[in-house]
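Removed: one protein chain of the complex. Kept in place: all other protein chains.
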């Protein structure tokens, strides 16, 4: 029993060491990746909610997405119906 | 042949008896369950269709549900679009 | 080598012949099918977009389809909500 | 091997299906096309009969290796799922996920109608024995009267696998014919006055009862008839996914894509067992006749017991809901509704008929359990053989090794 | 065979489950109902514990042939997917498809918290050895502290299959109890001031890093600990489906219907291994106690390492996010959020805790890899035996053939 507990203890110490070693390597790798491939802010979106026109064009995307979704469900062509009145928050 | 038909007949009588026995036990069990755990009417819903406000709050639920559904399909955040004009029947 | 290339060549000629034979049979079969079961134009749809009434009845179909779709997603009965404002293009 | 032009051409010609197309194969191809026609244009249970018919088509193309008996073939692989009774319970899980037992719980006495309709099973059993089938075969044929596809396939593959194809086809075909078979019997057995009986609205049922119900059914029925556990247990698990309210993900999968995938595999496997050898026999005709008998007697049994309940309750039960006890959900319930509203257009029996309708599913599962209790273990040796079949391909290797040993020892 | 009325009745009575229901079975049926109760009404990981409980119910109906050990039975078939370590990696693929590693990438140092929480695994390992388990069993029990269901099932089926049932049940139960187990430990180990620490907003991460990450983790970790490849590799494949942006179809299937189907099969299989023989043992009690120890120590390990990180960063890390290092995604992160906002209602730790939370998944996979490196090959013979079991049904045939040879040679 004594012997096996001491074996368990040495396995435990070793295992924790391996885990920390592996994860520390991973940390350095991630830091290298983040440095190599930094986040680039996307080009500023055209101003929204300013003019009715821009809002509409934006809404069109959403309407298109919903239309496509519903079209899929209805088994009909997206050109067959039109959704209006989904306004941007 | 005679013998096997009489065997089939006795199997049939026995089987019908077992089926009725099992299902009668089930009937009593269900009746006990229904008695033990009676249906409780849900608390009366706030009056609807009376005022614009209450209807709206109710509609909000539906709009939220639809919004979430569509958001899932569109892969966009529910906060990005708004559905209006789903009116309660 | 010579021998196997000539074998490959004869296999190739044969195979192309079989492919053309099979597909020619298929062509004749299709032509027979198309002749036997010709396309019939569906009865002309009731004139649309002419009167509000006809448009509405048409829209009702789409609303019903969308309603059913959403009802399925919302786990609610289609009778519980109503969609309006999906206008025909 | 030679690849001269002539030799190759001969090879291709001798390996066409035409070269070994026999009369039986040709007839089965026609049978397959008839099934497809019924499925597509007559809407006979198309979700099952279309892939069954197509499986039959593939299986009967000579040398295609698509029959259920062609070891190593694609449909033989799917067929293992039928043979080892894996696919029918999975279909039943989906059925459970699709079933609302509420109307049954609101009127539990309708379980008796689901029991009464099983008389069709046993009259048919006796008839089948009379026509020369043995007891195992007769049981598998009788269960057609249970009007439940997966149960029929499960029992057939357990008790009489050689009759699987005609039994499955008869079961699904007659289920589609319920709107034609039942009304005359229902009208013959009931009076105009009985058909006009309006039933009281069903009491609402608490969600707790709906949740506890599948667990209780599993414990009660499976303890009494353990053989039916794979079928009834999985049915009730699917229903628990539905009613528990905490496993929406699993419920959705069980009632849509999982049941669809399993249905495709199951139906193709059943179709692949429709070979000329197994299908073009006098037994198939007998099974078709017996299946019609089974449905008719089951309908009559349900209606007559409905009349008894009508009498005993002082006219508060419309006997027409009895015919829904055959199962064939939800078609049979709709037939009750239809015949009822034909007598009185303001009579709405649909929800009342849903009780016996789902009771019929439980009823025929219980009937299946009785058969397994009685005959299940006596096929154990056969089942063993079946398992050996599947992985029997290793045997040649082992046998070869053994004969090598023998050879070695001889020297 | 006789089919007289009396003989048949005797047959049915002797084949009811009641006739061979023993005390152990009855207790296990009660245990199954308790699991169902906890799953449905207490919302204990219902997606797993409901089908586990139902599988346990089915397995303990006598003569139902639904235990994991009943060769040829339905749940035995599903159980092969656990035994051969097929289902847990497929679940992990779905988990990867559902996981956003963004918060971890934004603050990679939180991987250390995922490492620190593994101390629960090893303290429990020592405790288990102290309580008399051998090293393989102790490892499988220790991994409960990893708070990761599929990892626990994978390691248990590899190192100690006879303990699979109690380990799986303990792992999922305690995962549900995280909101009860963790807060007192977290509050005991931290000061009010520490709990009020607000953390800086996370930096955004480029999509390219998110795509490269799963590939890098696979290469780095699996090269160092190859045994964990099925688990970690499939986790990362699922994540690559998600982040690559070019496999939307596969991503959607992996995170919905595929993981749901596999979960149903896996949970039923685990439940089917909960038989009286394997579960009603003193070991089960020990495992339940050790599992609680594992979760508690893991929580403490994470929080204490969080305090160290707090010190070393000059107070920029709130130690409460350390407890999320146990995994139990996303429950443990929500607990961090809750305890943090209890101290200061304007403190939002959720996103910060998601880093260590998903790190905990990687951490316990790595811990599993260490166990497989140490003990994995020493069970090779056992595993072999296991495989032989599955297709062992052919052996009788081979043995019969061999004895025929022997007989033949004797003459």
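The letters A, B, C, D and E name the chains in turn, as written, and every chain counts its residues from 1.
We adopt the following convention: a contact is a pair of C-beta atoms (placed from the backbone, for glycine too) under 8 Å apart; a residue touches a chain by one contact, two chains touch by 3 or more.
Predicted model, so just to flag it, every value in this text is computed and none were measured.
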item: Displayed chains contacting the withheld chain; value: A, C, D, E
item: Contact partner of the left-out chain, one of E:4, E:206, E:229 or E:341; value: E:229
item: Residues from subunit D at the interface with the omitted partner, ascending; value: 1, 3, 8, 11-12, 15-18, 21, 29, 33, 36, 39-40, 43, 46-47, 50-51, 54, 57-58, 61-66, 72-74, 77, 256-257, 260-261, 263-264, 268, 391, 393-394, 396-398, 401-402, 405, 408-409
item: Residues belonging to subunit A that touch the chain removed from view; value: 4, 7-8, 10-11, 13-14, 18, 75
item: Contact footprint on subunit E, counting only the chain that is left out; value: 84-86, 89, 93, 135, 211, 215, 218-219, 222-227, 229-230, 233-234, 237, 240-241, 244-247, 249-250, 252-254, 256-258, 370, 373-374, 376-378, 383-384, 387-388, 391-392, 394-395, 398-399, 402, 405-406, 409
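Everything below uses one rule, namely that only the chains that are shown with their structure count from here on.
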item: Counterpart interface for A-E, drawn from B-E, B-D or C-D and sharing over half of its contact pairs; value: B-D
item: Pair of chains with maximal C-beta contact number; value: D-E
item: Furthest chain, CA centroid comparison against subunit D; value: A
item: Between subunit A and subunit C, centroid-to-centroid distance (C-alpha), Å; value: 35
item: Residues within subunit D bordering two or more other chains; value: 135, 224-225, 370, 374
item: Per-residue multi-chain contacts in subunit C, two or more chains; value: 85
